[in-house]
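We show some of the complex, not the whole, and keep each chain where it was.
Per-chain residue numbering starts at 1, and chain names A and B are given in the order in which the chains are listed.
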Amino acid sequence: MSNSENEDEHIHPEATLGFEYAENSTEPDVGSGATIRTGTIIYNDVRIGDGFITGHNALVREYTEIGDDVVVGTNTVIDGRSDIGSSVSMQTNVYVPSNTAIGDNVFLGPNAVLTNDPYPVRKDVTLVGPTVKNGVSIGANATVLPGVTIGEDAFVAAGATVTKDVPSKTLAVGTPAEHEELPESLQGENEI
Amino acid sequence: MSNSENEDEHIHPEATLGFEYAENSTEPDVGSGATIRTGTIIYNDVRIGDGFITGHNALVREYTEIGDDVVVGTNTVIDGRSDIGSSVSMQTNVYVPSNTAIGDNVFLGPNAVLTNDPYPVRKDVTLVGPTVKNGVSIGANATVLPGVTIGEDAFVAAGATVTKDVPSKTLAVGTPAEHEELPESLQGENEI
């Protein structure tokens, strides 16, 4: 629970910074200027950069690494052992499974769901979440299948189900998602 | 925290009625007969009518106006600055973004997601959520894109992704949603 004396921090008394999920676990390391709201739980063995902000009732589990200036929305769950870059914005009700890689300047819309089990409980495979490259935006209520890579600056439409890799600067739309050129209105870079 | 002496109210001790999100914010004004369950957080600067009921861990943020006899389900998030009518039923895990307009006698099924950013973090636009007219039902896990108007007594099917305005008394179904005549079984008015 580093920096607890930092004046810039706003750790709400009903938030849990350092959930001791196992006996020899280590308190999380959170940079300066964090705002962690009521009901949010950060596990031990988590490292987070500066300027971290959460909504309410968010959950960040063990062995997750998070960069600077990241927002984790209300009810969003990061299930552990994931790497998340800087300037990432996760809206409300987002689900990030374990072993997911998310780059910088990434946006995850409300209720977006990433997954890590290609054959749920039917095969004993290594669980690997998606790789979401820098500058990607994933729309509301989209679903991304395990192990898929979403290329730089690509855009996943709201409600899409992404079953295969998405090339960079491409729009993925539909269930299962098909790939289209980015419309002019979605070209450019994310500014988070 | 008006009416706290009202005998008809059931504000669970572990609910938060009046989250002080900013220094000069004002306690919420909640009408008579409210039931607010454990874990639910109502921000300051919220006005709610009579007969308000919530599940657990719901969130209602600032500058939201809610009419009478409204139910907000467990884990449902209303992100602020929205206008919600009377006799509205939001089920579990619903997401309502800021600047959304919802009429009277509206039903939002579990995990329904409304959105307000047409070009997430790619363009600096005004965020405007959907306009949901009187008597609309939105099915489970449906997604409604920003600025869309759903006409009176229209019905959005479960799992649909609504990308354009839906005429009144029309069924929107699929991803992206197409419009069909309401089947006989869905005609008539909502009774909430």
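We adopt the following convention: a residue touches a chain if its C-beta (ideal position, glycine included) is under 8 Å from a C-beta of that chain, and two chains touch if they have at least 3 such contacts.
This structure is a prediction, so every number in the text was calculated from the model and none was measured.
The copy number for the entire complex in this file, given 2 shown chains of one sequence, is 3.
To be clear about the criterion, only the chains that are shown with their structure count from here on.
Residues 16, 19, 39, 41, 57, 59, 75, 77, 79, 93, 95, 97, 111, 113, 115, 117-124, 141, 143, 145, 161, 175-176 of chain B are the ones touching chain A in the complex. For chain A in complex with chain B, the touching residues are 38-39, 55-57, 74-75, 89, 92-93, 105, 107, 109-111, 137, 139-141, 155, 158-160, 174-175, 185-192.
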